[in-house]
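Just one protein chain is left out here, and the rest sit where they should.
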Amino acid sequence: MPTLITLTSDFGTRDPYVAAMKGVILERCPEAQIIDLSHDIAAQDVFEAALFIAGCADRFPPGTIHVVVVDPGVGSDRRGLVAQVGFQRFVCPDNGLLTLLLQRLSVEAAHAITNPAFMLPKVSATFHGRDVFAPTAAALAAGGALDEAGPAVQDLVALDIPQATRSGQSVSGAILHIDHFGNAITNIHRSHLGGATPEPFEIGGRRFDRLCATYGEVPKGDSCALFGSGDYLEFAINGGNAAEDLSLVSGLEVELQLK
Amino acid sequence: MPTLITLTSDFGTRDPYVAAMKGVILERCPEAQIIDLSHDIAAQDVFEAALFIAGCADRFPPGTIHVVVVDPGVGSDRRGLVAQVGFQRFVCPDNGLLTLLLQRLSVEAAHAITNPAFMLPKVSATFHGRDVFAPTAAALAAGGALDEAGPAVQDLVALDIPQATRSGQSVSGAILHIDHFGNAITNIHRSHLGGATPEPFEIGGRRFDRLCATYGEVPKGDSCALFGSGDYLEFAINGGNAAEDLSLVSGLEVELQLK
Partner (left out) sequence: MPTLITLTSDFGTRDPYVAAMKGVILERCPEAQIIDLSHDIAAQDVFEAALFIAGCADRFPPGTIHVVVVDPGVGSDRRGLVAQVGFQRFVCPDNGLLTLLLQRLSVEAAHAITNPAFMLPKVSATFHGRDVFAPTAAALAAGGALDEAGPAVQDLVALDIPQATRSGQSVSGAILHIDHFGNAITNIHRSHLGGATPEPFEIGGRRFDRLCATYGEVPKGDSCALFGSGDYLEFAINGGNAAEDLSLVSGLEVELQLK
């Protein structure tokens, strides 16, 4: 079975950056199987990338190598990292990209990338995706071990992610992400409600009397609140764009009173 | 030869939805070869997806599995479907996505997806791409038969697609689609003209004296009407964007008088 290498970045594909990474990987490990996950992460948005990774990475077969390059600190002294998290392997800058995944899974091993054999002969100051992370992924795919990359590291950089909290019958959270369909996804997990249902509440000037199970439970054009595919509370409009119509944005606070 | 699985959706790639589908497929069938067709179908636009599929699916090798997820009815009682159309296999919601392809090819077999072994253990109400269609595709790629998915179905949902008509020397049709280059593509097929040529006609305030064979037959910046790569009449501007410059939109009627 060929080794899978997934790619996630904020590079877009109008520039040759992703293409150059693919070339470097395949030149060094032609039998690797490259799978694009996204190159549309918002520019330099480490938090969005962390949400993305937490939403998909551990669906892949054990041993998959995930290269994640959202790297505003490229060229600074931030570390390059190889890590095993659960059964997945990651190659990325040490800037908090794994924070959300690590709420659910453990770091089995993590090493800084310092071995020149895991890099191109000449490493630029501005494009470690091509010069460090791509050749490191190829080295792992070709059979290299994590600990060949460099010294073990313990203290991965973590993002400060807003957490939902429950206090008595109150749940306080916030919108974390607006998705492609305009659905507004919060950090309130199904487990925060413990099976209880909320009192009617208001968000974006719209009143929500109850939680739905599916978008289609309300008429076309109506808004609904439901636990989405990741089991987080989200706001949607059946057949429409909730973020636009209700002016929902990341960071907006959400307060529920449970019955 | 690895089994090909193509993916078409309206998910975009900024969210982890497509990535999660790829993970599910590869986790269950690591030897599948995934080919992205599009994740840029307009949100919830089943008609655009139907045009897309009709424009490419039967170019693939026999047995290719096409997963098509444009699914505004997810979570409702709309059926999930596996179907063989011509030599291609499809995994998609039963919402009319195959309508245009079926104007040219026949359904050889179609089954509802009801077998839990073709789904993830837990099926969400909002993301059947990941929870139903991806594992179904993996099951087929791993050797599963269509009729293992569930009971045979006969009456596939069909979209009501506007048809061009010919009456005597008149041909009536409409613009169905504006493409990435701003070319406006109609539902008037070359065969509607039966070899005849139209009288000069007007669209978008521009007069067309004749049909061209190529864009380059008119000077840069001039508009032309021609039969495009699918043998449908289209309007284009050599080196420009006809839809913008001539205010052409989907639904605009086109009337020709043949000489």
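Order of writing sets the labels: A and B. Residues in every chain begin at 1.
Here is the rule we go by: a contact is a pair of C-beta atoms (placed from the backbone, for glycine too) under 8 Å apart; a residue touches a chain by one contact, two chains touch by 3 or more.
Computed from a prediction, not measured in an experiment: that's the story for all the values here.
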Item checked: Touching the absent chain when the full complex is considered, from B:27, B:179, B:222 or B:245 -> B:179
Item checked: Listed residues B:4, B:174 or B:193, member touching the removed chain -> B:4
Item checked: Sites on chain A contacted by the missing partner chain, in the whole complex -> 11-20, 22-24, 26-27, 30-31, 34, 36, 43-44, 72-76, 124-127, 130-131
Margin query: In the complete complex, the non-displayed chain touches which residues of chain B?
Written below: 1, 4, 6, 8, 35-42, 48, 51-61, 64, 177, 179-181, 213-217, 226, 228-229, 239, 241
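Note that only the chains that are shown with their structure count from here on.
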Next item on the list: List the centre-to-centre spacing of chain A and chain B in whole Å, with centres computed as mean CA coordinates.
Entry: 30
